[in-house]
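Excluded from the complex is one protein chain; the other protein chains are retained at their positions.
All chains are identified by letter, namely A, B and C, in their written order; residue positions are counted from 1 within each chain.
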């Protein structure tokens, strides 16, 4: 069973390769009569697209999308909603020299072995270009959830060794988008940008961490014992290119606490919103999820990204026949993908919540 | 869509509550003619069972299992294999005083809200008792994979703030099982045990980290773009009670490295085993998985456990009607579940690999 | 991917063999707070159980069921609901003489070839004994749907060449259960019973047809383009042992009509029930389903059963090694399974409707 679908009820299937005709996504299960805001979808794609600033790759893709099914008179019909994005700035010849070589820490070797063939043009299907389709689908999920008041805010909390100070606050989209590195702490953002520029000049790359907060999520989302809300969020995040780790709530640091410190006390709110059902916890080490089910508090998680594998330095490697070869450091690349990954993380989070929002309807 | 099944081809469905008649698991998709080793299954359950040492809960469950379908003349038939484990040491009356109260950082509140009811007896379905069924199923998966030479070794690498020194080595089952805390560094193990005993006396609890290594995994397992091998491992681990985080390979620490340091160089092995296809990487920051597909190197990951929510101290909380109440600290509990979680982590890892092993057969 | 689960949201997994310890079913996805009526479940099982009358097999199974999970204080909890039925009247020795022989038109040969082994005791997993688990699960589905007023009525409309006269009416459960052959036309029923008794004496067997009507099904169930309501009903019926055909509405006879005769005209009802939305069709060649979606009219379909393969006559066959052998006609058998299949057909219909009832909630 191949793995190009995600979600159970709000289910997406993505298709397309980095240098094929197009990439796209079919959403099967989007409820009918959802009003489509095309400007919003484009703005989400623009946050992900290459060439958006001096700290990203210079590949030029406008990522203009087209809805080719499932929408009639500007509303979803309940039938499969398909979005396609044509590839325009393809330079497959840039990759010809790599056709037989295995780039270190890329998917070249494993794809070759698994499938017995290889689309060497820009990584083919393994390219992060595929995530544009996820962002488009995630925009539809966000439109669906916006009606429930559910919001997604992700930001860059770490680049290389530069970390944000504040790890408690929730930042607004405006604060996040106020700079090109998508870090809402101004001073930290500047340090990050400098570090990225310096690293780019060295032909090297950086990793980092994205912090995400989901606000206004209703109580009750998540399907134990296997499809716990955080388990599905974790899988969603780990399916993004270059991700190496996921933690929610207190995460890895929480392992050092005692139970008496870690437990989140319940408290009544004086004027509860309908989402909260009047219940809050005084702390939120649970990260908004208890027993695998959302408890109405903010859902908070971190996603770790490794440094990009494509570097502008020559590397020793091996080719298909086992010969030692040099993989040359040339072409276009991102010195740090983390800023561009912010909308991808949000999109995957929205897809998980949309799916669980529909799944929870069974109990109503 | 409820979430009590896991896996696509090697698919398990677990059932049962902490204080119901039994817990159990149906495995649908186990290949036929696998020889069943009942002693091995029992030994796996024994590693998880309560009351196994002075540092675990004193609930007495022998966890005797019974295979009630799918095996004929000691071999699997290819039909659903069902294992049941009767609950014996049930004391539902121990929980009567909790029937209306929401225990902090438990699933009481969220289950009540989601399902509109609550089986208060020991947490009902949300109890970690359900994981015995996973361990039984995982034992079947291990038997299947043992024929391929694939091995699973997990150990406790951190309890509270006590951490192991060595984070590179692979430890044998014998080293791991040499002490009750399942930490293969003798000196560290002693510190951990002391810390657990001290914490138990305080009526408090501890979290920790389990490190897992899968050896001899063939190249090619994993189904991009969503069912990447590490994404399914991550989901599997996050579905275990009390887990807060997952990282593989370089993990969160890897975010601080540069691409040129992080990339794993390919190298040829002089006498390759068939699993490796002659290819190794000199370092293994990838954690044995590249592009979501196993590359033949050791698969290595860490799982973070929060401190147990059940503490032997009185806690402020709230009941169903919103009254302030005291949740008393009494009953049986584990001061630190991490040692008992070792076989659970291994079982879930085996279930993921068995599933992907079957999924990869399509390409042969 | 093995095939022992049915349904997407109201999902069942059955397990167990004819002569193993037990058969059973796990229902994952039954909404919480459904009141369980154990008497009703038993009465459904009693309609299917062997030895219920002179025209059925004399195997004695009381088919006493036990709910071992998912129900607390007599209500469903929303967690997996498991029902087990122990096998009591097992006589595996009765089958020893068949261990290497392939019984004609049984599953012996195909199971042997597919799985590379064979549980020869009464057909193992291929036995219709498995359908007891379906009837138990179907009873839960019926309880869920009864709250919506949805009803299921199936009856025997043909045995061998004896057919009912009336093919338009809807019969009540009382009329159906008024005789042992479950045919609501008294005179026809008597003919059928005589035919069955005569055929039993000849050591031979009969097939037949079951007609089913679902009343009060709301408009809107069914998920085009593949999971059309009648497509899922058809699959459900065809999955029952001995079924050879399925037709709904005008069925095979409808192929001979012209469009102008076959089209069902819409009409308004003066005092519409909420289910109908005020719309009726003057004829119902559509069988209550248009475009794969229920239209509020009665859903009507027929299921064809072949004559039972186990006959009390010696038959020429072949064994595992290719030797010619005689399969002796001895043991216990049903001369005609159709009367006992009535509750099975109803159960599978109820499972399909329950599943689509939940699936349709997404659009609300």
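Everything below uses one rule, namely that contacts are C-beta pairs under 8 Å (C-beta built on N, C-alpha and C of every residue); 3 or more make two chains touch, one makes a residue touch a chain.
Everything numeric in this text was worked out from a predicted model, so none of it was measured.
S.K.: Of the residues C:52, C:105, C:148 or C:216, which one touches the chain left out of the display?
M.R.: Checking each option in C:52, C:105, C:148 or C:216, the one touching the absent chain turns out to be C:105.
S.K.: Which residue, C:148, C:216 or C:315, contacts the hidden chain when the whole complex is considered?
M.R.: Hidden-chain contact among the options goes to C:315.
S.K.: Which of A:9, A:141, A:279 or A:351 touches the chain that is not shown?
M.R.: Final answer for the missing-chain contact: A:9.
S.K.: By the contact criterion defined above, which parts of subunit B meet the unshown chain? Give residue numbers in ascending order.
M.R.: 1, 9, 29, 31-32, 78, 358, 361-364
S.K.: On subunit C, what residues meet the omitted chain?
M.R.: Where subunit C meets the chain not shown: residues 1-6, 8-9, 14, 102, 104-107, 109-111, 113-116, 125-126, 130, 158, 160-161, 199, 204-209, 219-220, 222-228, 230-232, 234-236, 238-239, 244-252, 254-268, 277-279, 281, 285-287, 290-295, 302, 304-311, 313, 315-318, 322, 359-360, 362-363.
S.K.: On subunit A, where is the contact patch with the chain that was removed from view?
M.R.: Residues 1-2, 4-5, 8-9, 11, 13-17, 20-24, 26, 28-29, 32-33, 66, 68-70, 72, 75, 77-82, 84, 114-117, 119, 121, 124-125 of subunit A touch the chain that is not shown.
Note that only the chains that are shown with their structure count from here on.
S.K.: How many angstrom lie between the centres of subunit B and subunit C, each centre taken as the mean Cα position?
M.R.: Computed from C-alpha means, the inter-chain centre distance equals 39 Å.
S.K.: Would you kindly tell me how far, in whole Å, the mean C-alpha position of subunit B lies from that of subunit A?
M.R.: Averaging C-alpha atoms per chain gives centres 26 Å apart.
S.K.: Hey, what residues on subunit B touch two or more of the other chains?
M.R.: Residues 1-2, 4-5, 8-9, 14, 114-116, 125.
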